[in-house]
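Of the protein chains in this complex, one is absent; all others appear in place.
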Amino acid sequence: MAEVVLKEVVKHYGAHIAVNHVSLTVGDGEFVALVGPSGCGKTTTLNLVAGLIPMSGGEIHIADRLVNDLDPKDRDIAMVFQNYALYPNKSVYKNLAFPLQMRKLAKPDIDAKVKEAARVLDITHLLERRPRELSGGQQQRVALGRALVRDPAVFLMDEPLSNLDAKLRVQMRSELKRFHQDLHTTVIYVTHDQLEAVTMADKMAVMSGGFLQQYDAPDMVFAKPVNTFVAGFIGSPAMSLVPVQVVRKGDAVWLRSVDGWEFELSAENGHKALSATSDKVVLGARHSTLRIHKSAEPGTVPGRVYIVEPTGDVTFAQVKLGASIIIVSLDPHFPIAPDEPVFVEFNQNKLHLFDGETQMALAAA
Amino acid sequence: MSTVTGQAAFAGDPAVSPRRAGLLRRIVNHRADYLYVLPAIVVMLVVIGYPIYYTIELSLFKTPPNLQMKDKIFVGLDNYVTILRSASFRDVTLNTLIWTAGSTLFAFLLGLGAALSLHREFMGRGVLRALLLIPYVVSAVAASYVWKWLYHSDFGVIGALAVQFQLSDRPINFLDNLHSVLPSLIVVNIWKEFSFAMIMLMAGLQTVPDQLLRAAQVDGANAWQRFWHVTFPHLKSVSMVTVLLLMVANFNSFIIPWIMTGGGPAGASDIWITQIYNLAFGRQRYGVASAYSVILFIVMMTLGYFYVRALTRGDEARAG
Partner (left out) sequence: MTDATFSSRAITKRPIDWWRWSGRVFLVFLLLFTVLPMVWMVLTSIKTQFAAMQYPPQWWPAEPTLQNYARLLDPSNSVGQEFLRYFWNSFYVALTTTVIGVVVAVPAAYAFSRFRFPGRTFLFFSVLLRNMFPAVVFLMPLFLLMRWLGLVNTHGSLILTYLTFGLPLSIWLLKGFYDNIPIQLEQAARIDGATRFQAFILIVMPLSSPGIIATSIFSFIGAWNEYVYAYTFLSKQESMTLPVGIQRFFTEFATDWPGLMAATFLMSVPVVVLFLVLQKYFVRALTEGAVKN
């Protein structure tokens, strides 16, 4: 039973607040991905859980134990660092043995465990080498091995794959997922890469500016972003966000842009739009929910093609609606050229509305 | 033991760790960190802080020659006036400037030339570098005696060589001549320290990106243009630090003039440091010597300010 619970955790660096009242619960055996832009406090949060830096406030519990005052060594955690942090003057074998030596295991036990971890990770032939004689992928395995030998209650991983090339990253991603499925240990995993988070994690914690923005299953974060930040951060390419104004025309509710175009909202969306604190809302739409028409049709808004980006399977078109740009995905065979006038249709069931003032998602009343 | 628990409790309790901890609190929070530097600080305070204070104090007193400091008499700024008014002050200052500027300039130029010539890989480069560094490593005392012998007025090899090559009709008296003594000493000083500049600049040269030099070559720059537009700008900060360190070392150098001439003949090679030493330990005029030290000290602090600035710029660049 190794649940990790953060309660109102705060970390200051001087006047700067790197982690701001973060609370979250990582269930036993769960794989949680911590995502967010650079400098948002991911590493700091992880280091706080590890006990590497002192907290400014709050509580952290690991396996029902308050660990605020515990040394890292007493928290029963293992960590994989972004740059691996392998001891450069020790062989791979000694790197793997070090955590066991520190725990005063008997020599034969250490040997057995190191050999077993090496076998699982397929690095047996590297045991006598020094870290600098290894490739990036091999170093990564050793770093993982050093965490694995100890059989800890919680794994902490700080962007463990970010230094690998694209192909190796995909491969290691599946291997990591496989390990988690086999071991069922609690994992907190920091990453820049949304795809990693989405493919591996049971839950995703999105951070920004030291705040925890949303904590949910990846598909929920994708489908129901709580605010414009999450909406704009998750998904690739990200959701298009356009500030618009709500106008009533009799019973109907319309959205109107400063650039002049407008369209009518469905009844349900109309309700949402009206619940905003002012008449300013932000319209959000994912590229796959938008459709392009070559001629004006009811409910479409006029725009002009700005850039066409073929990627092979799908072509992305950036379309200018006045001053705002939205991204639309198209079939690669769809005929479209830059500067062509087009008409964009929003899917009423899949569009997102956010309060223009608070930036929070608007829910149906 | 109590320290550890105390600190842990401190860090753990959110109530006592407010947003902006006061300076005192931060010091208390970090008290364990100070333990690492404490030994160094204590020694420094005793051996540096106290002498500086004491020098400044003594500079305001007339001190008895028997070193019974309880008998000293307060004279205000008289010592400073005495120095600035004294006939020798101007000459000694001029000597000091010539000595410092000459040594620094030539040591730097020779070092720069050596660094540039040694930058390219060739057979025996390592050996050559090591040989050139030996004068920097040996004691200045040894250097002084060796050169004193080389300069010897009757049996000195340099004088003999000059006669041999018919540059002079009889052995030259380098050290007993008012005009040649200071340049002769400067040569020794350059011999001793040019390789320091060389080593610093060689390290600096390694930071010049090869790609940039190649790009300049492709752009049609000749060797001199490549040096001037690419290499030299990269050497600027190292050069700054090197020149400053040389200047400080030369302002403070004592051994070479002291052993070779003792400031003579007739004060022709007297510089501030030898003058101060003579005043203090030769004539027991501690008060005046202290005032002299304070003046020197102010000059050093000015140089020190630039030194630290040049250094910290490097430090920040590395951290960033």
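By written order: A and B. Residues from 1 in each chain.
Please note the rule applied: contacts are C-beta pairs under 8 Å (C-beta built on N, C-alpha and C of every residue); 3 or more make two chains touch, one makes a residue touch a chain.
None of the values given here were measured: they were computed from a predicted structure.
Novice: I'd like to know which visible chains would be in contact with the absent chain if the whole complex were considered.
Specialist: Looking at the complete complex, the unshown chain comes into contact with A, B.
Novice: Determine which one of B:F61, B:W99, B:F174 or B:F251 touches the chain that has been left out.
Specialist: B:F251
Novice: Going by the touch rule given at the top, which residues of chain A touch the chain that is not shown?
Specialist: Where chain A meets the chain not shown: residues 47, 50-52, 71-73, 77-79, 81-83, 85, 87-89, 98-99, 102-103, 146, 150.
Novice: Which positions on chain B touch the chain that was left off?
Specialist: Touch with the absent chain occurs at residues 23, 26-27, 30, 33-37, 39-41, 43-44, 47-48, 50-52, 54-55, 58, 67, 69, 110, 113-114, 116-118, 120, 128, 130-135, 137-142, 145-147, 149-150, 152, 154-155, 157, 160, 163-164, 171, 191, 194-196, 199-200, 203-204, 206-207, 220, 223-224, 237-238, 241-242, 245, 248, 251-252, 254-255, 259, 273, 276-277, 280-281, 286, 289-290, 293, 296-297, 300-301, 303-304, 307-308, 311, 314-315, 317-318.
FYI, only the chains that are shown with their structure count from here on.
Novice: As a quick test, compute the distance in whole Å between the mean CA positions of chain A and chain B.
Specialist: Centre separation, chain A to chain B: 55 Å.
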